[in-house]
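Here's the structure we're looking at; comments come further down.
Here the complex is missing a single protein chain, while all its other protein chains stay put.
On to chain A.
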Amino acid sequence: MIRLEHVSKVYKTSTRPALDNVSVEMDKGEFVFLIGPSGSGKSTFLRLLLREEVPSKGRVYVSNFDVAKMSRRRVPRLRQSIGCVFQDFRLLTNKTVAENVAFALEVIGKPRNTIVKVVPEVLQLVGLDGKADRMPHELSGGEQQRVAIARAFVNRPLVLLADEPTGNLDPDTSQDIMLLLERINRTGTTVLMATHDHSIVDSMRRRVVELDHGRIIRDDARGVYGVGR
């Protein structure tokens, strides 16, 4: 589903590569944690998958997209098959919960009747039924992140990228969000989550890929955050 072959990324403003000869493969339906200290290359990794960046060297594949080489015109197709969740939720503050989720479908030209049908379904899936008409500021952080997850998942992406999705949440709420991500993973969606959260990684016992200075220093099938950390 996701495959990187000898990928390096050097930013123009920096001499040290953000990613240094990274090769890794993630299968369909896997749940993978991407860990490592700040500046280790986690964000660059995710940005390469979305083609926010192009690698300096190597090849990137997502599903059957040759991400690094694809033409600009095909990029929207790639992004339609990837869902994204962030630490800061990135909701539209002037739209209701349902409108926020519907927005993701509207802008890719989905017909009205499809939107009317699938938005309530996905809101129910993330546990927000009954809150469709609330504004984001009326919700708790955990609920806002659920809205963001609903928006990321509403188009049934093949891959869900989560960049520190629990970074702004308390441990209990984080646990709820992880349960939700697990549920989404069980539908067959590959989930790749970049995180600093030890307890979550340790309790989930999923595959852990650790980056340091742009290199993969660990890849455990059922890993923990780190020994002695």
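FYI, a residue touches a chain if its C-beta (ideal position, glycine included) is under 8 Å from a C-beta of that chain, and two chains touch if they have at least 3 such contacts; residues count from 1.
Everything below uses one rule, namely that contacts and distances are computed from a predicted model.
The listed choices are "Spore cortex formation protein SpoVR/YcgB (Stage V sporulation)", "Branched-chain amino acid ABC transporter permease", "Cytochrome bc1 complex cytochrome b subunit" or "Cell division protein FtsX"; the UniProt protein name belonging to the chain that is not shown reads "Cell division protein FtsX". Touch with the chain that is not drawn comes from one residue among A:108, A:179 or A:217, which is A:108. Among A:79, A:146 or A:207, the one in contact with the hidden chain is A:79.
Within the whole complex, the absent chain has one touching residue among A:92, A:116, A:179 or A:217, and that is A:92. With the whole complex as reference, residues 50, 72-73, 75-82, 84, 90, 92, 103-104, 106-109, 112, 151, 155 of chain A touch the missing chain.
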